[in-house]
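Below is one structure. I have some questions about it.
Here the complex is missing one protein chain, while the rest keep their positions.
Each chain gets a letter, A, B and C, in the order it is written, and its residues are counted from 1.
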Amino acid sequence: MKKGYFGQWGGMFVPEILHETFMQLIEAYEAARADSTFWQEYLEVMANYSARPTPLTYAHNLTKHFGGAQIYIKREDLNQTGAHKANNVMGQGLLVKRMGKKRVIAETGAGQHGVATATMAARFGFECVVYMGEEDVIRQRPNVFWMEKLGAKVVPVRDGARTLKDAINEAFRDWVTLMDSTHYVLGTVCGPHPFPEMVAWFQSIIGQEARRQIIDQHGKMPARVYACVGGGSNAIGVFQGFLDEDVELVGVEAGGKGLDTGQHASRMKGDRAAPGVTQGYKTMFLQNKDGQMIDTHSIAAGLDYVGISPILADLGEKGRVRFEAATDTEVLDALTLTMRTEGVIPALESSHAFVQAFKEAPNMSPDEAIIINMSGRGDKDIFTIAKAYDDPSWKEFIISQADGFRK
Amino acid sequence: MKKGYFGQWGGMFVPEILHETFMQLIEAYEAARADSTFWQEYLEVMANYSARPTPLTYAHNLTKHFGGAQIYIKREDLNQTGAHKANNVMGQGLLVKRMGKKRVIAETGAGQHGVATATMAARFGFECVVYMGEEDVIRQRPNVFWMEKLGAKVVPVRDGARTLKDAINEAFRDWVTLMDSTHYVLGTVCGPHPFPEMVAWFQSIIGQEARRQIIDQHGKMPARVYACVGGGSNAIGVFQGFLDEDVELVGVEAGGKGLDTGQHASRMKGDRAAPGVTQGYKTMFLQNKDGQMIDTHSIAAGLDYVGISPILADLGEKGRVRFEAATDTEVLDALTLTMRTEGVIPALESSHAFVQAFKEAPNMSPDEAIIINMSGRGDKDIFTIAKAYDDPSWKEFIISQADGFRK
Amino acid sequence: MVNVGVNKIATQAGNIRLMNNLEADLRDRLNKKPILLMTHLVLGYPSLDTNYEVIRQMAENGVDCIEMQIPFSEPMADGPIIVAANQKSLSKGITVEDSFQFAERVIKEFPQVNFLFMTYYNIVFRYGEERFIKRSTDIGIKGFIVPDLPPEEGETYIRISKEHGMAPIQFFTPTSSDERMREVAAIGGGFIYCVARRGVTGTKLELDTDLVQYLQRCRAATELPLAVGFGISSREDIQMLTGKVEMAVIGTATIRLVDEKGADKVASFMKKLQ
Partner (left out) sequence: MVNVGVNKIATQAGNIRLMNNLEADLRDRLNKKPILLMTHLVLGYPSLDTNYEVIRQMAENGVDCIEMQIPFSEPMADGPIIVAANQKSLSKGITVEDSFQFAERVIKEFPQVNFLFMTYYNIVFRYGEERFIKRSTDIGIKGFIVPDLPPEEGETYIRISKEHGMAPIQFFTPTSSDERMREVAAIGGGFIYCVARRGVTGTKLELDTDLVQYLQRCRAATELPLAVGFGISSREDIQMLTGKVEMAVIGTATIRLVDEKGADKVASFMKKLQ
């Protein structure tokens, strides 16, 4: 198969001006991959800076509640900056150090990847610019605040839908200008080769740990593994621990207001996506018949994206990964239940995985185990969640804070 | 020495109606302490649910920046719920299970201990009521929101200064009513015996880990260990790893607007505190000459308390712990520097420890190491920090959110 | 030990027990009426002048003991009404010195009443235990009620109190074991304050079988007079207690009365009770 391809998906569709940059990146990445000390260093950084391995928490209350499969939760929320995004950025950071570059850029939607990159840049001493759709800058102000405090420059992108895909375009525009000094820290397993392969490699740390942990704790392989799928990095991360086993892998996409409403971000589940090529790679994109990308919707900003990892498109096409979708409403219900029964607060993104697991666990045998990948923590989502719950005291609080500022 | 006393400090000053409750608690606590399987279970819970051991991160940038001692940061921010508070609540939770009680109550100031307790209660299946001064309910709305979502009932306390100490009083009032079913999960190393000793025991996990980690990483004992001191639980937690060694222990109190302004919360540093007895124990309290407790101030809600652990009062009196104070302004500066250089966001409380470490590190030898206990993460403090930095976009954001609600 | 004002009394078991001033006085009174009355107020709330007026009406209407609460900023064992009274008093600036001076005056003017100080331990501690007890003795205070000072922590306080003939009132509670009651009783003096129920001050309780049983346990554990309060507000409440305990305590009721109807109504309220 052609390098950078997964079945018919993937590739490296980059402007000629980035050709050399990609050659260098591929070279550095392949050298790192061939050098076992690199992975060792990566593991050490993740242990020393980001509390890895993250636990695999046995959810005894949820297990009891559903009375079916044994439920385990992989705790990516306990990473530095509160999500699996840390794995990817720290890995790329190490690579940037090797390449001798001094400046990193990133796109961000929800802001999680931006915060993670800003963190990494502060830690490694890189200059950092984060591109973020203007809509997202407005919606995700807390993350913008932290990025700035971490020393990053956040550039609001005013093109297109002013969301994630536009931020990616703008990051590429920066890169084609300053490629000599700059590495573009792509935030998920998408984009041109080597990004999907490379990000998947860094995220494989999740699956490697989870595999060891489930055998330790459950004594055998899980029956199923659930992960939410935005770009797909947390999903591929955890799935890689189980690809060669008889384990069913379930990716849960953003069903938004319902697959039949048009307001969702499901590429694999449902029939609104089609093969396409943009942002540097070939995958299933949510697009119209002319090939124009369309607006997506999800309560979870991190799942609100038109494309999906080419690796997942391939695994989906081959039937190795089953795709499902969770609606915004289902997500809030699963979140509520998880908070009350286990005391953990999954991110809205992660809650998608919980939805599907909850649908299936009751029909499974207590002898079987399932793993839900909790890709991040939900406290970052307080503005969205409080709004979604229509919490009156929160409204009052925000109004009084605002009045304080108006004085 | 009398049980529950540390030098002249401590004791068990509880109303007669709680006498039996305390006898039972002491019995359960002592039995647990004598039973090595209990600690084993505790370690397992902390590993499986809360990512322990937390890393000891080598802060190479800060080290370079100050050019003195090697700086290490103990990462309690990576705990479940983002602070060392988890250690205490999970430990007490296990004890509650042993005692067969079904309901827990807690006081909370900043809300961190409340969130941690709500989390623990959800996980252990306990009913949970959190008492919180009305002032704090208003100021710390995000934490209130999460406590409620985690299934806890948050009761605003309208007595006194309507802050932490009043919440403690109210929690005791609940306890003297429902002591048969209820355990009071005190949030710090204060209060009547056995709380100081018991909470210190649970928090000793920090010091035990840090001791092993610094030897692993630095090859020998650190020269100094810094921790912020509210009630004192994170400080005692980490100090316990080094009490018997030739390691200088430095507790940093809230200097607020300056020790000479009266707007601070320094009990050991400065001369405004005096020995006293209330809230069940004897220690140095900030009080007037009649013995009435006075208002305290700190930018960090978690340090804004009139008393200090009797264990620390004793260690301070004996000269084993040196006390210092950091002002609000110094705290923001240290926070800024830490974010930019290391990519970690200490809580405002924890930032107090950083202030003092930064003052001293430059004058130490590169051969020496210091540990700063980062008791929690700062993203919980966004409302306070953004206000303190007077961030204009944050104001705009809050105002627009509020306008959204007003519509 | 200087046994100032302590009388000897023969116990039912035939032992000799020391009886202090206050207990002796209460026993005297019990020869004249079947049940005594103790009332409570918070010094400085709503004002010392009102306190004075309330005390006058109480004194003139047969109240046997008055607990005067020196306000404290952390009234941990009190219910909402008394908590609020403590705070309001403090916010008006009342000091411990004010409390002493006021106490001295009313003790002088109303010698027919036994005055006790009720407060939290920090007030005593900060003033200096010995100094506090000494001055209280000097002005004629008969005893102390300090709810956050259990006997184990109060050894010095109890010793010095007794040395001065002061009653360091101890508590029985529904959660106290028989053994604990005996232990506490052995240390106490004056009378035993029987906490009627779990919880803080201020809520009305039924005299149900639980409570009756509890009072029987209290009675069995000590020969000291027993005082109990549980939201008493009528003559019937008090009559029910007669024969079961030696003293009925009116706690929050008077504060509420003064709050709602003014100090004038205290006299008639006291009359109605007896």
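Some notes on this structure:
Heads up, the rule we're going with is that contacts are C-beta pairs under 8 Å (C-beta built on N, C-alpha and C of every residue); 3 or more make two chains touch, one makes a residue touch a chain.
Since the structure is predicted, the reported quantities are computational estimates derived from the model, not experimental observations.
Displayed chains that the missing chain touches over the full complex: A (touch as defined at the top).
Annotation: of A:276, A:346 or A:376, A:276 touches the absent chain (contact as defined above). The chain that is not drawn here is touched, among residues A:12, A:25 or A:96, by A:12. Among the residues A:7, A:160 or A:270, only A:160 touches the chain that is left out of the figure. Considering the complete assembly, chain A touches the hidden chain via residues 11-21, 159-160, 165-166, 168-169, 172-173, 176-180, 274-280, 282, 285, 287, 289-293.
Criterion: only the chains that are shown with their structure count from here on.
The most distant chain from chain B, with centres taken as the mean of CA atoms, is C. Annotation: 33 Å between the Cα-based centres of chain A and chain B. Between the CA-based centres of chain B and chain C the separation comes to 38 Å, rounded to the whole angstrom.
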